[in-house]
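Apart from one protein chain that is not included, each protein chain of the complex appears where it belongs.
Chains: A and B, in written order; residue numbering restarts at 1 for each.
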Amino acid sequence: MTSWLSGYGSVLDLVLLNCGLALSQFVVLRAGVFSVATPALASIGAYTAGIVTLRTDAGAGTGLLAAAAMGTAVAVILSVPLARLRGVFQAIATVAFSQIVLSLALYATDLTGGANGLNGIPRLIGTTQLLLWAAAVVYVLICLSRARIGYAFDAIRQDETVAVTLGISAVGHQTLAFALSGAIAGVTGALMAYHNRSVAPEEFGFGMLVTVLAYVVLGGRRSVLGPLAGATLLTLLPELARPLSDNRLIVHGAVLMLVIIYLPHGIVDTLLIAYRRRATAAARASLPIDEVSDGPA
Amino acid sequence: MIAQQLLNALVVGSVYALFALGFTLIFGVHHILNLAHGAVFMWGAFVGLYAVTLLNAPFPVALLCAAVVAGLLSVALDWIAFRPLRRRGAPEFSAIISSIGAGLILMNVAQRMSQTRVMRYPFGTFPIEVYALFGLRVTLLQLTIVVSVAIIVAGLFAYIFYTGFGRQIRAVAVNERTASLLGVNPTAVYFQTFFISGALAGAAGVLIGIAFNSVHFLMGEPYMLRAFVVIVLGGLGSIGGAVIAGLLLGLIQTMTIAYLSSDLSDAIIFSLLFVILLVRPTGFFGSLRRERRVARE
Partner (left out) sequence: MGQLELAGVSRRFAGVEAVRNLSMTVESGRITGLIGPNGAGKTTVVNLVTGLLKLTSGRIRLDRQDIGERPPHEVARLGIARTFQNIRLLKEASVIDNIVVGFHRSDPTSFVAQTLGLPSVRRTRAGLEQRAHELLRDFAMDEYAQCLAGELSYGHQRRVEIMRALAVDPQVLLLDEPVSGMNDVEAAELGAMFRRFAERELAVLVIEHNMQLVMTLCDELYVLESGELIAHGPPEQVRNDARVVEAYLGGELC
């Protein structure tokens, strides 16, 4: 019985960790920033927590706090140059940033263990902490979505010029989005370190970057539930069948291509849009007939 | 000895230039960031190797074969991954995601075909001859690489700037809609640019495969990342820029690896990319496409 539970328990842990990563990626995309820095920020969090715990007697709490602080700080610093770029070039810049972090991690052997990474990190957290973390992040993000900041993010993402003429500071909000993304990624990375009891540099490379993007693309970039759905589905899929697990690359690749071509808004957002369409169709049915769109719109 | 290192730099840089040319062509003309380019490069290497090992083809034939197959593969890629998005008028984010997905699928297929092994050319595929030129030790292979790249670049230049086809490509680079109104068939142009891009990548793949005598499904990754540096450094869509930037990158990489450390080399290169993005995002040279807004006004 316990082995069955623990079997599922570890899958749940994985889902929760991936949800954290997905939410970190989601926040910046929601605010219209094309950043893929989440894996790099997570690695910074993981290393910070690992180093803190291995070198001092501090407990998990301190490690997580330190990871959050580092993740946020680095993200905010990163947002400064990124504010001057847009679209594809932000993506390129963040990929460059990821490579810099990776190579520094490999180079600073004394601090980070180089290619071997950090090992022997005590397992200080369990499923409960992961659940609490995921719940907290989801709660905060939903609250923000319904408040002024969330509306500002949506406006900036859809039309930055308009947002700015309404008094919304695009740079300020995008820096905030970065900070949130960094904090979430940093803590999630730290949790990964405690969960896996090690930090390996290649974990946070291009593979994770693609996977995390896949979570958000599959689930949806607009509502908070989107990345959750995407992360859950893609984490559970390989567990369902061996061939799926062996061919992870194809699965992720196919998901990315098929979704972006045929279901561009992602699963959750497509459902929400359909639901909304039906709701407004009912409202529109009661309107005067000549009000259907005619002119150039 | 420095001169020997400079020779290495020339060889490495030439291949970077060749790889980046295909990438920058697509980006400059169609503004598509084709992240499957590395996978096409890798497939070129695979085809070259199989042509030699399975069909007993002489090396030049294998090279040609690989270029043609890679070119066709690239065209197929455009058809499947990009065309549906173009039809829909999807944002550039979608094309990038789609290309990532396509690249993953190509890599996974190659992984299965090669059973995740590193494959090598049989002994004697390429004659091992060493010359002493200007006091340097130059192998026939190195000479072949540099000369091949030079010929290919010259050919590409001639094609783009001195033929009718090339003029059509340049027209589409400036404005696709206007070009089609003026009688240019965009489909034909897409076919050409993608074919050329793929052929260039395929050729580069074979050259690298034989130069390091190693062909494996992940070999495209590091080149993709380097390609970012080259296109940003050299300017989007600039052929001359890609060549010069490729050579420059080869120089920087060779020197930092020789005199510093290979990990720091990465950190330096990508920091350079970062700085260039901020300081002179359109690169150092002109472009096939004049106005490309990279940064905010």
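The rule is short, and it goes like this: a residue touches a chain if its C-beta (ideal position, glycine included) is under 8 Å from a C-beta of that chain, and two chains touch if they have at least 3 such contacts.
Keep in mind that what you see is a predicted model, and the values were worked out from it rather than measured.
**Student:** In the full complex, which of A:36, A:52 or A:170 touches the chain missing from this view?
**Tutor:** Here the residue in touch with the unshown chain is A:170.
**Student:** Check the options A:80, A:108, A:241 or A:279 and report the residue that touches the missing chain.
**Tutor:** Candidates A:80, A:108, A:241 or A:279; residue touching the omitted chain: A:279.
**Student:** Of A:162, A:241 or A:258, which one is in contact with the hidden chain?
**Tutor:** In the full complex, the listed residue that touches the missing chain is A:162.
**Student:** Among A:60, A:134, A:152 or A:199, which residue is in touch with the absent chain?
**Tutor:** Missing-chain contact among the listed residues: A:152.
**Student:** Extract the touching residues of chain A with respect to the undisplayed chain.
**Tutor:** On the side of chain A, residues 139-140, 142-144, 146-149, 151-152, 154-155, 158-159, 161-170, 276-277, 279-280, 283-284, 286-287, 290-297 touch the unshown chain.
The criterion applied here is as follows: only the chains that are shown with their structure count from here on.
**Student:** Where the CA atoms of chain A average out and where those of chain B average out, how many Å apart are those spots?
**Tutor:** Distance between chain centres: 31 Å.
**Student:** Can you name the residues of chain A that touch chain B in the complex?
**Tutor:** Where chain A meets chain B, its residues are 34, 81, 83-89, 91-93, 95-97, 99-100, 102-104, 106-107, 206, 210, 213, 217, 247, 249-250, 252-258, 260-261, 264.
**Student:** Could you pull out which chain B residues touch chain A in their complex?
**Tutor:** For chain B paired with chain A, touching residues are 33, 80-81, 84-85, 88, 90, 92-94, 96-98, 100-105, 107-109, 111-112, 221, 225, 228-229, 232, 261, 263-267, 270-271, 273-274, 277-278, 281, 293-296.
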